[in-house]
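One chain of protein is taken out of this complex; the other chains stay put.
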Amino acid sequence: MSGRFITWLPRLGIYVVGLVLSLFVLAPLYVITLAAFSSEEDVYAYPKELLPRDLSTETLSFFLNFAGMTDALWRSVFVALITLAISLVIGTPAGYAIARFSFRGADTVRLSVVATRAFPIVILSIPLAVIFIRWGIDDTIQGVAIAHTALALPFVVLTTASVFANVPAELEEAAQTLGCSRAGAFVRVALPLALPGLAASAIFVFIISWNEVFAASLLTLQNRTLPAEVLSLLEGAPLNFRFAGGFLLLAPSVIVILIIRRYLFTMWGRVVR
Amino acid sequence: MAHVRFEAVRKTFGKVVAVDDVDLEVEDGDFVVLLGPSGCGKTTLLRCLAGLEKVDSGRVLIGGRDATDLPPRRRRIAMVFQSYAVFPHLNVYKNIAFGLRMQKERKAVIRERVESSAKLLHIENLLDRYPSQISGGQRQRVAVARAIATKADVLLMDEPLSNLDALLRMEMRAELKALLRELGSTTIYVTHDQVEALSMGDRIAVMNAGRIVQLDSPLAVYDHPSDTFVGGFVGTPPMNFLSAEIVAADGAGPVVNLSGGSFPAGDSADSLTGRKLVLGIRAESIVVERQPSDGLIEAKVIVVEPLGSHNLLTVKSGEDMLKVSTSPRLFPEPDSSVWLRMDPNHIRWMDPETGAAVDSKVAAPQNAVAQ
Partner (left out) sequence: MATVAQPVTLGRRLRRWEGLPYALILPTVAYLGLFFAWPMVQAFELAFRIEGDWTLSPFRSMFNDTNFNQALTFTLLLVVVIVPLQFVLALVMALIANAKIRGRGLFLAIFILPLAISDLAAGLVWQTILTERGYLNTFLTKVGIIDQDYIWLDPTKPNNLLIAVVVAEIWRSTAFVMVIFLAGLQGIPHEYTEAAEVFGAGFFQRVRRIILPMLKPAIQVALLFRIIFAFEAFAVIIAITGRAKTTLATEAWRWQAEYFDSHIAAAYSALILVLSLVSAGLVLFLFRTPRAQMMR
């Protein structure tokens, strides 16, 4: 009898702890969603409604109709897309090279690429702001995209290297013996198999750019991205602004995680069962 | 013409010499097996032929053309990889058709070739399945079908059977041998399994440390190994090697002295009198007697392994441990004594310093190029 008691107690304990932690993670998400979808009067009401009784899009539309918000939102999308495109085009060949070839300096390259991730965005953005003014691209989408690409590139190189490492080199060799050139083997065999992992890292780059606020707000004045715009208006902003802003900034990130969950571990080099 | 020639091919990886000035000629239609332990260079040599490795020096000729600088796709070869390398994102049909599509063959031709190759490998019912949906053995068949569908000049195989379980391996061995005989293609086959090599090849190139140490028919490699390495690597169990000395005894002719006894050398060892040598003899060439007699060596039984078709005895004679095979009905007690007769026709003499075989008058090695 005592044997069975002992085995199910730890199991119960695990579930309880897991439940508590899950509530900790989920409750704020629920709250912000509720807040963003509350009607205008509910925003200022107290005590707040804890259950979704009277949902409305007033708060969200207030936010979006606020001067410049939708423009900022589109700017965020464009910057993220440009960042995604450039960093993938530049970074994927490098990731492939690191995965497939053992060349002199491969370790140095990999190490320095990892090291760039360790440098704070803070120390990069300030001189970039000065440089961009000199080049005349301050306060532009391109400028922000350039900074974001510098931020995302190491990530892309490392994850694409991991993705290609998971595609056996023998498959490309087999394609070569069957009549493909090196490039042909890459396009017909390696790329299709790497596509899920590449897509996942592309989406992650999008989110990195979408979230980034420090550089974005330093590099722009009139043409702000969404986080930069929200930050600049934060002081004295009314509650509904904060509710809607929080939700809109957060929703794409959470949705993306829900979708690409399975590929995350492939990117990071391990497989989740 | 699917004639293959390696000329002084050398390949190093950093400080390691993988292939050390290898010369090899393979006739059209020949089935040559590259046999050796891991690290001997056999796979590297094959990959040099495929164009997947660039040789450091030397030449590779395929069908009379110098292929040394050609990429794999221009060498008119087909290859089966150890891990099969079947494309996971294409179904079986598209896998087999891959090489033909690269050659831009007409659809009708592709369909006909794919179906006939699949039929030869008994996988014609799997054509629309994906590799993840079929077993390892079936994937192996897809890999072979894919290779033969291209009707390439030369077929390369890199340990295609080693990932199969033992029973399947044996079945596939016979099937593959029959298939390749029917196709008549020039085949170069790499394996570390000497049973596979003996059973399949027209000729075996035994490799060690980047060099070919013997190139012969399977029978010749088995019966007349060129050195102690080959004798010890080929054959189950490996060849027995004993330190021996041939001395001239008063009157009766030369005598072989082993640590466990002596026996008359006979005519075969005439030219070798007075030398210290290594005596090589296979387990099945030693006869076991229960009673002592002239010319027999005494030995103590250590282990008796009944293998069904015969018994394998491990015996100790003087300082030497030997493996001897006997009739399946003979069960000497451990620690008991038996007496061994060495069949002089099957004794192979090796030099104790170099390990190389020493020529003796009887039994010239059969180095004929078998076709």
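In order of appearance the chains are A and B, and numbering begins at 1 in each one.
Definition applied: a residue touches a chain if its C-beta (ideal position, glycine included) is under 8 Å from a C-beta of that chain, and two chains touch if they have at least 3 such contacts.
Owing to the predicted nature of the structure, the values given are computational and were not obtained by experimental measurement.
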{"item": "Given A:L64, A:V77, A:A97 or A:A169, the one touching the chain that is not displayed", "value": "A:A97"}
{"item": "Touching residues on chain A - with respect to the absent chain", "value": "10-11, 14-15, 17-18, 21-22, 24-26, 28-29, 31-32, 34-35, 44, 46-48, 50, 89-91, 93-94, 96-98, 100-101, 103, 106, 109, 113, 116-131, 146-147, 149-150, 153-154, 157, 182, 204, 207, 210-214, 217-218, 227, 230-231, 234-235, 239, 242-243, 245-246, 249-250, 253-254, 256-258, 261, 264-265, 268-270, 272"}
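One rule holds in what follows: only the chains that are shown with their structure count from here on.
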{"item": "Whole-Å separation of chain centres (CA-atom averages), chain A against chain B", "value": "56"}
{"item": "Residue ranges of chain A in contact with chain B within the complex", "value": "168, 170-171, 173-182, 184, 189, 192-193"}
{"item": "Contact set on chain B toward chain A in their complex", "value": "50-52, 71-73, 77-79, 81, 83, 85, 87-89, 98-99, 102-103, 146, 150, 156"}
